[in-house]
Each structure stands twice: as C-alpha cells, then as structure tokens.
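Only one structure is covered here, and it is reproduced in the block below.
Only one protein chain is missing; all other protein chains are in place.
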Amino acid sequence: MRAPATLSFTGKNLTCTRGDTTVFTDLDFDVDPGEALIVRGVNGSGKSSLLRMAAGFLAPTEGELRREGDLIAKDPENHFTRLHYLGHLNALKPAFTVLENLEFWRRLFSGSTRSTGIKTDARALDRLGLSAIADMPTHYLSAGQRRRLALARLLAVARPLWLLDEPTSSLDDAGSETLVQLISEHLSTGGMVIAAVHGELAVPDCKTIVLGSEPPVS
Amino acid sequence: MVNWHRLANPKLFLTWSRRVLPWAAVITALLLAVGLYLSLFVAPPDYQQGDTVRIMFVHVPSAWMALFTYTVMAGASAAGLIWKSPLSHLTAKAAAPIGASFTLLALATGALWGQPMWGTWWVWDARLTSVLILFFLYLGYMAIWQAIDDYTRAAKSAAILALVGFVNVPIIKFSVDWWNTLHQPASVLRLDGPSIHPTLLTPLFVMIAAFTGYFIVLLLIRLEREILARQAQTLRRAQARG
Amino acid sequence: MLVVVFFVLTVTLFPLGVGPEASVLRRIAPGVIWVSALLAAMLSLDRLFQVDFEDGSLDQLALAPLPLELVAAAKCLAHWLSTGLPLLVISPLLGILLNLSGEAYGTLLLAMAIGTPSLSLVGAIGAALTVGIRRGGVLLSLLVLPLYIPVLIFGVGAIDAALVGLGGNAHLLVLAAILLIALPLAPWAVAGALRLNLE
Partner (left out) sequence: MESAVQFLDMGGYALFVWPAFIMVAIVMTALLIWSWRDLRRERQTLELLAERRGSGETAGTGNDA
C-alpha cells in the first residue's frame, strides 16, 4: 500500500437500514486519489443507498465515513462541496435549454461569474456531443441526451469525488465510451470515482465490491 | 454520535412502565372519585351562574390538559430530534390522540357551559377559539404521521411540525386574545368568572390532578402499544425476508 | 400570474355571496382581502419543493456551496416574489371593488407588504414537510392555515384601525414582529425538513 493516502475517502463497518429492513451491514471500502471503486449487486441490494450514504445524504445507522481522515458527519458542507452525485434523476428543468441547464448548475456550484464559465460550458457540451442542440429546450431531448447533459455537469465544475449511480443508464455505446474516457481522465488527474453499475464498465484496474448475496470482496 | 438511548431505552421503558401503570391507575381513580364528589356535592353553586359553574370542573381541566399534552408532545419531539431516540417520537405520537380528545371535550363542555349564559352553543370567546385552533394543530400532527410511510421520516417530520406548532401556540393565543378583546368588550361572565371563588379552587385542582393522572395512565398504555407495534413490524419484515 | 387571477376571482365571489350593499362590503373588505390573500399564497406552495424533489434537483441543491438554510431562504423569497408581491400590487384594486374607504389604502399596502413575507416563510415549512407525500396539497393546507391566523388577525386589524382613524401602527409593528420571528426560524425548519427528503 502506498503511503497512507491522506486524500482518501473511507467507509468503516457501514450499516444501512431503510425503515426497519437492514439493507447492508458492516461494509468497508476505501478509495484513494486516482482510484475507482465499482459497486455491483442485484437490484435492491443497496447500491443506491450506499452511494447516497457516501454523498452524505443518508446517515449510516452504524459505522463511519471519513474523508481525508475526518468524519464527514462532522462537517457535511465540506464534503458536499467536493463531490458530484449523479443519481437516477438528471436534475434538469424541461423549460430551460440545454445550455441554460448546464449554466445554472455551473454558476450555482462554482459561484463564478458568467464570463469565465462560458468556455467550460461549451467544452463540456462538446465533449458529450451536445453542442449542436445547445439551444434546444430540454424537454425535446431523448433520455440518452438528458443523461449526457447530466454528465456534462461533472465536467463543467471540477470536483475530486464522483459518485455515479448507474451512469450508463439510457446511454448508447458511444456515450458509454465517452463516459469511460471521462472517468479515466478524471482518475489520471487524481480524482476518485465510486460507480454503481450493471454489466461492464471498462475502467482499467479498479476495485470492485459486490452488495447483496455474498460478502463483499475488495 | 452516541445513541445508546436508542437500544436500551424501549426495553427498559417497558419493564418500568408495567410496574408503574397499576399504581398510577389506582391513584388516578382515587383522585377522580374525590374530585367528582367535591365538584358535584361539596362545591356551592355560584351566586350568578348557579349550578352550571360545576361544568367548569370538567371544562377547565380538559382545556388545561389539551395544552399540557401539546407541551409534552413538543418536548418529546425536541428530545427525539436532539438525542435521536425513537422512544421520544413514539411518546409524542401516543400523546397526540389524547390531546386531541381533550380539546374536543374542552370545546363541547365550553359550549354546554356557555349555552345557559349566552343562549348560543358557540361563543367566539378567546379561550374557546384558541382551543379550536389547537385542535387543528393536533389534526395536522396526526395527519402527517399517517401521510408518511417510512417510520424515521414520519417521526422527524412530525417532530418538526410539533416544534413549529409549539412556537406558534403563544403567538396564536396572543393574537386571538387581542382579537377577542377588540370585538367583544370584556364580558362580565368570563368563562372562569370574575375570579374563581376559593371554595371552588380545591375541587378544581383535584380534578386537574385526576386528569393528569388519567393522561399518564393512558399515555403509558398507548406508548407500550406503539412500541410493540413497531417491534411486530420489524419482526414481520424480518420474517418476510428471512 | 394565476395566483393573482385566483385572488381577484375569490374576492369577487364575496359580493355575489354576501350581496352588493356598499356598507356591508366596506365592513368586511379587509377580512375578505386578507383571507383571499392567505388562500392565494397557499395555493402555490406545494410546487415550491415538490418539482425539485421529483426531478432530482433537490440533491444537487444540497451539494451547492451554500448551506441548505440559504437555499430555503431563497425559495421563500422566490415564492414571495411570485405570489406575495403580485397580491400586494393588486390589493388596492380589490379594495376599490369592495368599496374600501379612502384612508385605508395606505395601511392596506403596508400591512400586505409586511404580512405576505411571513405567509411565504411559514408556508415553506409546510411545503418542505409535505414534499413527496401523495395528495400533499390537502395536508399542506391543514398544516399551514392555523399558523397563518396571527398574520390574518393583525393584517385585518391594521386596516380596521386605520378605518376607525386610530392608525394601524401597533398592528403593523406586531406583523413586523411576526416576520422577524419567522425570518430566522423558517429557513432553519425548512432546511431540517428538506434534509429528511434527501435520505
């Protein structure tokens, strides 16, 4: 193991109960900068719960989540502002155009003024092949295009930790390839990714944990 | 964060409450008997209101219990949110229907008391109106428990509502009192009379004590039922998956 | 804008119900305007957080660099600008509709200006508590209307006092006090309630 990575994101014997059912118990994981963690498991095995817990939305019933050594529960804001969370829902307003949606979130997240952000928005849209329809209202977009727009948010504002819940859902092959490239680039710049997936996500040398049936293997 | 409250508390509570319940029931019964005897037989009729003043011996305790129960609910909700103990949320949930019943009793007895005096069943008196609004706060609290399926979310939402309601009770009381004095010159026959005659005080306090005892007995019963219902639900879920 | 139409429509119902006599209308004008404003403000509350909850924006709002309390305050302001302000602007017109006598208009505007923000703040708490609940709108009105009563009483009281010539300052001050209580507490309660929905 390399020097104890101070920038790592770790979870120790996490237990998650939803209502009264225990979704998973004493689960450990740790992700260091430049590493990806793939979460597998059958439907309902708690993949989404784990990601929402990692994001700090859902407090673990037992166990601790630490980022760079300190508890995220102590200072959730600090954790929130340094992660991207991509859930099943894309958080897009149908009435806004593609560019307006991206710009809204970019300005809210980075707090930067309009001018500097224009270039990053354009680059993000271009990277995901949405430049052509930048001015189209979002409710005209297909599910795949909406998913790409949600992914564009990851590029528009640089944040070290990506939490992706089935990011490839409704993406076509080209889209999935782009996603894998984006993840690899993010990892190469020292970013961290935790992704819940079904099927394959061709990210080289990444850790995997499986929820549900058999005990997690790291 | 330390939540040792959570684990030990319910079982500890159940053993404790089963021991306390019979005693509380006996004391309450005694208080009720004494109170009824005093209010019906011993207390003299009021020189102005005659015997209708006896209704005060059930009206005032009911209204007082309605407010007391809401305070208990707010306190339990605050404790539930701060120390994250489900027992507190269950206490508030168990208390709500009791409080709502007391508000209804207060309104009904108030109408029965007001009728001979003002010839109408409902009087927009400041206290009666405040109790009516308190009844709506109770309905809102109970409705939110029903509306949300997930237990933890329902408990916390209800707790927030109880606290928001609690902050508003004095504001509502103040504004209704002010509104009442504006529209109705202070009527001589205020519900509790110009000043309560000393001989009426003792029965009143005994009745209030009896009502409080009744509240505690009922709360313990309802709380135990809530705890057992939760445990049954967990067992059912476990078996469904087991 | 629908809110304003609802407001005007509700107020016009009263003369049809109560009868057109000017003296009666003048007497009940403040009450009618305020009750209608209350209902109008409450109508648009359930969309305040429900839409964001359903399309996933609520999660992203929690990830924004500003605290959730500030997001809640911004939502309350947005609700006031979209409902409270239009109601404020149109209320004199309704005063005319109900033969409200001349000297009360100043106090009417002042009372509405100080009172309607409290409606948005307190209403936002109800909206946040009923996010994600089926048929939450009905529950929302049950939760929020009792809490609106103080604003109603002192809002109408201010106008009545102005009509009688005493001047509604005392009532406006109480309305301001209610607002000052709601200003810090409401966003805090709303944020607490929203966090529940993040789980």
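Order of writing sets the chain letters: A, B and C. Residues in each chain are counted from 1.
Going forward, a contact is a pair of C-beta atoms (placed from the backbone, for glycine too) under 8 Å apart; a residue touches a chain by one contact, two chains touch by 3 or more.
This is a predicted model, so every value here is computed, not measured.
*Asks:* Report, in label order, the displayed chains that the undisplayed chain touches.
*Replies:* Output: missing chain touches B.
*Asks:* Thinking of the whole complex, not just what is shown, which of B:Ala76, B:Leu90 or B:Val206 touches the missing chain?
*Replies:* B:Leu90
*Asks:* Which positions on chain B touch the chain that was left off?
*Replies:* Considering the whole complex, chain B reaches the absent chain at 6-7, 9-11, 36, 40-41, 45, 50-52, 54-55, 58-59, 62, 86-87, 90, 97-98, 101, 104-105, 108-109, 112-113, 115-116, 214, 217-218, 221-222, 224-225, 227-232, 234-236, 238-239, 242.
In this text, only the chains that are shown with their structure count from here on.
*Asks:* CA centre of chain B versus CA centre of chain C: separation in Å?
*Replies:* About 30 Å, centre to centre.
*Asks:* Go ahead and note the Å separation of the Cα centroids belonging to chain A and chain C.
*Replies:* 39
*Asks:* Can you check how far apart chain A and chain B are, centre to centre, with Cα atoms defining each centre and the answer in Å?
*Replies:* About 48 Å separates the centre of chain A from that of chain B.
*Asks:* Quick check: what residues of chain B touch more than one other chain, meaning two or more?
*Replies:* Chain B, residues with two or more chain partners: 152.
*Asks:* Enumerate the residues of chain A that touch no fewer than two other chains.
*Replies:* There are none in chain A.
*Asks:* For the complex, give me every residue of chain B touching chain A.
*Replies:* Chain B residues touching chain A: 1, 149-152, 230, 233-234, 237-238, 241.
*Asks:* For a test of understanding, state which residues of chain A touch chain C in their complex under the given definition.
*Replies:* Counting only chain A, the residues touching chain C are 52, 55, 57-59, 77, 80-81, 83-85, 87-93, 105, 108-109, 111, 153.
*Asks:* Considering the complex alone, what residue numbers of chain B touch chain C?
*Replies:* On the chain B side, the touching residues are 133, 136-137, 139-140, 143-144, 147-148, 152-153, 156-157, 160-161, 163-165, 167-168, 171-172, 174-176, 178-179, 182.
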